[in-house]
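Quick one: this structure, given as structure tokens, is what I'll be asking you about.
A selection of the complex's chains, in situ.
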Amino acid sequence: MDIDEALSRIKTESFLAVGDVAKLDISREDRVGIAEAILAEGKDKADLLAISLAHLQATGRVVITRVSAEQLELLSSASLPEGCVLEHNSKARTVVIRSAKIWPKSGLVGILAAGTADIPVAEEARVVAEEMGSNVLFEYDVGVAGIHRLFPCLMRMEKADVIVVAAGREGTLPAVVAGLVEAPVIGLPVSTGYGLGGSGQAALYSMLQSCSVLTVVNIDAGFVAGAYAAKIARQKAFGKKQS
Amino acid sequence: MDIDEALSRIKTESFLAVGDVAKLDISREDRVGIAEAILAEGKDKADLLAISLAHLQATGRVVITRVSAEQLELLSSASLPEGCVLEHNSKARTVVIRSAKIWPKSGLVGILAAGTADIPVAEEARVVAEEMGSNVLFEYDVGVAGIHRLFPCLMRMEKADVIVVAAGREGTLPAVVAGLVEAPVIGLPVSTGYGLGGSGQAALYSMLQSCSVLTVVNIDAGFVAGAYAAKIARQKAFGKKQS
């Protein structure tokens, strides 16, 4: 690819204007391999609906994260294009609307959660990874206070291409797992805990300081962890694109 | 104990799966001397109920901390196994459910609170220490702004094996107490106060910087302070296990 080709790509990359409020990046999946998702948080509910339907129309599917009760109500009562279904995961606070088209899956993502309170964020990662095209295995409540619970779970995940490890409070689990497995580990800190370092800060700091090799996403960023994991899993499943 | 014995212990340590959402560490009391407690905060209320009942069934008692009004309502209306009673401490926000079995107590934990607003956290420590097997003496509202109130209270606690000192705002009391008594002191910072250093930060920092010798737990961590105190008190009461 030369510079002219690169520039012509920028020119032809299209986006879809939704009134004054959004310019949908509908070519993102082609460009970077994963589709744009809609972050509901902070958006006016009428704007959210308009954006979601426009996205659905353009790509056949829309993944919406961090949906509030009020937003959910509006989305649920909207009239969808024929053949589309809406799936709501109440723990993950996600809404997925998609056409009947078959969406193939490839690669295997493992997801671990250290405690029961970390499940909502782990579930957001799970929904996103699945929608982005991965098969997912998960095990919840395997924190280090009773470390014997971890070993059988890791055995189940031996074939995973990548493992997302969600943990709040002390955020210890990703470092322990990354010291035991060969798959790349993504640390996903969760805003559980109270007092100093609560709200996920201790977990994030601890993962950033890990002596084991791992990368992290932001606190509660289940979407990012799930999408990144799907990207790795898929590429490994398909082999190298260029060859 | 050799390495084979150690490994076989890990293998036989059991845990109890509660659906997908929890893996109860029911052997924890045998292993580390204090039972697992259930932190209600951040848990789905239906999950909390399922976990609590499973724990109760497996061990004959469950201690639940930081219970919200909504969670309390569900727990209170659940049908308990025959012979079990539920105790709710509204200041401590704890719920204890236990069978009629006699639970012996040993050792003596002292608990001090600097101000009236520190009582809820001190009470959480008290409930936990008692459930973990300690006798407890307590005195509240003995802060340093009127330090003459402290001396008679300390005299009452002369026989305590360990003293938990809860304090918010400036968090001064643990350092003063640790400079006056022989028992180990556990500083328990409380999220009272406003402005800079409010929410317990000043108290925690002050305890960490103490010139007197003491250890601390996190802000509002009444559970940890109570359980750790019970651990020390019991071991001192029983003498050294190995001899």
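As written, the chain order gives the labels A and B, with residue 1 at the start of each chain.
The criterion applied here is as follows: contacts are C-beta pairs under 8 Å (C-beta built on N, C-alpha and C of every residue); 3 or more make two chains touch, one makes a residue touch a chain.
On a predicted model such as this, the values are computed, not experimentally measured, just so you know.
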Where 2 copies are displayed, count of copies in the complete assembly: 8
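The definition used in the following text is that only the chains that are shown with their structure count from here on.
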Superposition of subunit A upon subunit B: rotation angle, C-alpha, nearest 5 degrees: 90
Subunit A and subunit B: spacing of chain centres that average the CA atoms, whole Å: 37
Complex contacts: residues of subunit A adjacent to subunit B: 91, 116-117, 119, 138, 140-142, 145-146, 148-149, 151, 168, 192, 194-198
Subunit B residues touching subunit A - in the complex, by the definition given at the top: 10-11, 13, 15, 20-23, 25, 27-28, 36, 39, 41-44, 47, 51, 66, 189, 191, 200-201, 204, 218-221
